[in-house]
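This is the structure I have questions about; it appears just below.
Just one protein chain is left out here, and the rest sit where they should.
Going in written order, the chains are labelled A and B, and every chain counts its residues from 1.
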Amino acid sequence: MTVESVEVERPDRWDHPLSTTMSREDVAWLMRQSPFSLMNGERFARNTPLADVLSNDTRLLHLSPGDVIFREGQYGGTAYLVISGTVRIFLTQLLKQEEGSNRTRERSGWLDLLAKTWRGAKRSMAGRPNTRRHNRAKPSAKQQQHAEPTIGYRGEGADTRIFLQDVPRVLAEYATSSVEVGELFGEMAAVTRSPREFTAVAETECLVLEIRWQGLKLLKQDPAFRDLLDERYRSEVLRTHLRETALFRFIPEERLEPIVAATKLESFGNLEWYAEYRKRMNQSPGKRIEAEPMVAEEASYATGLWIIRGGFARLSRRQGAGHRTLSYLGKGQIFGLRELVHNSQHSNSPPLPYQESLRAIGYVDALCIPKQVVCEHILPFIRKADLPSPIESPRYQFGQPVIDAPLDIAEHNVETGLLEFLVDQRLMNGQQTMVIDTERCTRCDDCVRACASTHGGTPVFVREGPQYGPWMFAHACMHCEDPVCMIGCPTGAIHRDHDSGLVQINSQTCIGCKTCAESCPYSNIRMVVANDERGRAKVDQTNGLPILQASKCDLCKGSNSKPACQSACPHDALVRVDLSNFGQLTQWLERKAS
Amino acid sequence: MSQCSANDVTAPRPNPSAKWVCGYQRAGLACGEGPDADGVCCQMKGERKKAVDHESCEANCSGRHSCELTGFRRQPQLPSHSELGPCIPQRAAWFSRHVIMVNLALLTAGGLLLCMSLPHREAIFVPGGLSSKHAQILGNLLVSERCSLCHPNSHADVSSMVLQDDLCMKCHTSHMPDAAIRSPHDLTTTQLVSLANPAQAASGEAELSRMKSTQCAMCHIEHHGNGFDLTAMTDASCQACHQHQFNSLAAGHPQFDNFPYRTQRKIAFDHSAHEGKHFGTKNEKFECGRCHVDHLQKGALGSVFRSVGFEKACASCHNDSIKSTTINGWALIQLPSIAPADAQADSQRLNEWPASAQFGYEGEISVALRFLLAADPEVHEALSRLPASGKIQDLAGGEEERAQVARALARGVRRLIADVALDGQLAWKRRLKDIGQASLGRDLNPHELQLIDLMSNGLPPDLFRQMELRWFGNQHGIASTVALPVRLVSQLQDQSLLAGDSLLDASSATQDDLVLGDDDSLLNDVSDATSADVSKADSVRFTNIKGSEHVADGGWYLDQELLALRYMPRGHADGTLAAWAEFSTLVDHAARLGQATIAKRGLQHADGVPGACTECHVLAPQRAEALDDFSNWSSAKRPTLVRLFTKFDHTPHLTLPSLSDCRHCHVANSQSVLSLGQIHAEHASSVGDRQLEQAAVCEFLEAEFSMMRLEQCSTCHRAGGAKDACTQCHNYHVGTQGLEWSK
Partner (left out) sequence: MTITLLAVGLTAQAVQWTHNRLGDESTLTGWTLLASTAGLYLLSVRKQFVTARLGRVSAWLQVHVYMGTFASILFLMHIGWPVRGIFETLLAVCFTIVAFSGIVLGVMSRRTPKRLLAIPVDRRLEQIPADRATVAREAHETALASAQFGEGATLAEYYKQSLLPFFQSPRGVLYLMVPNGILRRKLLRELGDLERYLADRGNSSRTALAAMVTTKDDLDYQYALQARLRLLFTFHLSLTWALAIMIGVHVVLVYRFQGTL
């Protein structure tokens, strides 16, 4: 609605480099260091030469002992390459989440009391994903009573840095692994856009090169570097991930090693799954499921235990001609345990095959632990409470006909239709999905108006979208568990908030390339005319066309309260729900039902 | 368009917060940008003009770019700009709502201002019509003047604060002047306190602080339309102030105290006796209405009265009996008899004493004569020795004492007669006044003076001259031999001249005298005085006439046989006799209070006036708080104009058949042992002590009816029955028209 406009230069990639401190000398020096010295420039695209990548997408960090490079659970779009010195990685949780983070506490008043009903659900939903990491139980008494590491602060202002005090003691107490010169770390979180899985601390005086993952992708054009990357990636994933699985927390350290050794990491589907998803949108649901890469098929021999570590997997079962989705497994959830447990308990009777099949919804990273290892090293240490419910009436038994289950069996109190719908639409990805209960919504558009007035006159969501029964999943950013929109972004303008993990767009660095908007499977990102601080439309100097910018729901990050849309709804019809973990969804549905 | 909005990432999001929406929206071709805040279509903005024709739009339309032709990029079959005509932006829903709100508000404000400027604005803003009475008062005023009559400062400036009540009182002072003090029940704090608890009546001012000042508008709320009852008041609002709270008349109302017989009865009437004896014997029906109801007039309690008056109520039975009590008249003055020796002895100065009154020391001194003589200092001693009966022969002392008393009295009487003969009623009154003042020990008040007038009412001085002539043989009408006090002698001097005239008068007045009750003595006098040659026979005939028969209907006359001056009352309600009775009672009461002078003047036995007045009329000064008027000649009447706390009207009650019998409420008291007759009887024996008798009578009257009980009312006056609201029986505003109680 802006009358006048302002002429500006169309923004471009690398307008805002990662750091301005990277001088030519630094770059030149870097080029002489390995691994960059080994890379050959021809492999790099013309518009993105190695030197520019280094100067724009990287920066050098000079660290002194004890400096915390990043903390477990934080989000970050950068990987780190050790140039000199050594860095320690704390495989177990080192610091409390809140410690040192600058999250503002919500003050409580009568209004909060009004909203108490929501608080319970909201606390967990706020920012941090629900795949909560588990501390490994410390059987030894000595470790029981070890003190929390004390932290201090270094420097002032923007570059304040947290550091550990008394590093040697902490090192003695915690399970750590070290990263040596020339090794890369932290890239996993960067690539998979997932939270950091460990805390990295400088052990000695060291020089570390921080690399934006956009830069990382460019560097991957060099095969050697790609190999390094992949190798690191696998090894790192296994160790850390096994350690933090809830099921394994009572397994003694020494037993863990063989497990790690035996475990295979497998990836299914494509990281950029959204393109294919778009293609298949108008296929029949049956076909779509068939197309999904199979992780483990029902009625096939139960070879091992599957642990999802990234993406989502569909837990389905053959129903008539098609497949019926029972649930979807997110990060850290386990498949196949029931069968294995059953088999080990009834060793005399013929073993059961998988009762359900597991498919990758778009893209899945999964760990597979072979059956023998499970029986030998894991099952003995699993508490009864952690065991899944035993299988009374197996559908699949070798040498016996398949009992087709009646349709009405519902594992969870979510109606299957909704479940299927969520998975088909890939809505389970959302952590802050806007759900509108159209049984209550009077279409008064107060939510949109509120949104508009919080976002300078233009709303950042549309009050329409896929609808199942009374539930409309409006076109508002869901702040996905796996935000594919970030994949294509050349400048990292769209990123996850350091602490909360909310997907945000940095209007400074956004160049309006539409990549995110087009890659968002839910079309929740729109391109709008960029306005300057005075609300004037920015127009390209050259051709007078308006300069576009990606706009999407930022969950009203300015105000530390509930998003405006939700609080503005007069009929309690609009809520933000975390669909990414099934429990949340069911909870919410129960609440709605009651 | 929305189909494409799903996958067209550049399609703008619909923005309901915009004031204006594109005019083409109705056609489904809303352009991206839409009108600006002022409702100007984006096409009209010069800078955007460049993209109007299809090609150029296609060329450089970023999709976000705003022009109605963006429609073409999506659905080519849409009509073109020219077909659609110009885009006329429309208001968004919320904005038009907003506009309507503002306009209506302005409209209202304007309308109100207009109304306020109208000449009849009051008529518009008045919150409802007035009650009928006020309405008819204000009816013929200009609309603009009406408000300010009752609403202070409504039109005037606020600075001069006037209370609304003052405005009310402008009209309502005349009939409830005390309302102006703006205090509960129009009573002063002191009065209120004394009513609440008489104990600390004195410290009323202390309570003053706690008392709240009332306002008319508390109970009388106006502007409720014509039919509204301004004076309606709930019990609850009574109990707002009243400490002793209760739910209804039946439950909790304090028991009546001596209701309804609180005011003293003035007529000693024995209902039971009348019913039983008098009416019973005559077997006439004894109905209350006969004496108590007069349908022709209306009193405070309806047409029921204490009494409808002697004539209507009592006369039929009591007239004759009353007459019969004084059949021979009342001997005010009767010459005491002395021994003949005294008449001979000059020393006694009784030479002229008639021979017929010389047969030993005896004779009765009536109460009246006592009063008259008591004015004469020389007689005091004798009077004081006289017994209660007033008879000389009853004197306890021996012959000699009786002689002294009798002589003294005789001389007193002689002087009295001469005195009155000379000065007439003047002398009479002089003596009575003297006594009155002496016995009451104060100046007489108008009522008492009026009494004295009545006591000497119609007293003819000629009779006294007659006595002079006929009894004392004094030819010139002057008692030469009687040594009068100096004062009297001096008067006698000039009287000597007058004597002749008086005779002439007498002769000239013969005819008149004949006309007015033919007085034998007078005739004799005439015969003696004027014509010496009147035949003896005539004189004999005249002398034999009995005066009492001649003046049967009232008047004064001489009794020649008993040498007495008599008075014949005029039946019931004879002023003179009543006055004598009242006067004597007055003096007697004074005597009992122990006035020193009285004993010394020998007036200690002042009662004993003949006639049966006091049998019915209670003369009990000891019951009257102020001595000036305790006369109960007429029965008590309730004033109609006084508003008391309690109000009652017989009329509605009498309509009920069950209540038509008065006895239903007024129940005779079975405890009263004595009847009036008995009381009279037993006091008759102890002569002359009328005060005790009267006291007894009063007690009897108070006890005759058992006082009414609450239950008698509450049987009908219940919730649901006859109303039992406080205001049913009680007035809020008490007082008398024009009379300010609070002063």
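Assume a residue touches a chain if its C-beta (ideal position, glycine included) is under 8 Å from a C-beta of that chain, and two chains touch if they have at least 3 such contacts.
On a predicted model such as this, the values are computed, not experimentally measured, just so you know.
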Among B:151, B:430 or B:550, residue touching the chain not depicted: B:151
Residue of A:339, A:446, A:499 or A:554 touching the missing chain in the full complex: A:446
Contacting the left-out chain in the complete assembly, out of A:297, A:464, A:497 or A:518: A:464
Omitted-chain contact residue, chosen from B:224, B:349, B:447 or B:643: B:224
Which of B:14, B:363 or B:460 contacts the chain that the document leaves out: B:14
Those residues of subunit B which, in the complete complex, touch the missing chain: 1-2, 14, 16, 21, 25-30, 75, 77, 93, 96-97, 100-102, 104-105, 107-109, 112, 115, 123-129, 147, 151-154, 158, 161-164, 214, 217-219, 223-225, 234, 236-237, 239-240
Touching residues on subunit A - with respect to the absent chain: 110-111, 114-115, 438-446, 449-450, 453-454, 463-464, 467, 470, 472, 556, 558-562, 564, 566-573
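Following the convention adopted for this analysis, only the chains that are shown with their structure count from here on.
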Cα-centroid distance, subunit A relative to subunit B, in whole angstrom: 103
Residues of subunit B that touch subunit A when the two form their complex: 2, 5-7, 9-18, 33-34, 36-37, 45, 47, 50, 60, 62, 64-65, 94
Subunit A residues touching subunit B - in the complex, by the definition given at the top: 1-3, 5, 445, 448-449, 452-453, 457-464, 475, 514, 517-518, 523, 525-529, 543-546, 548
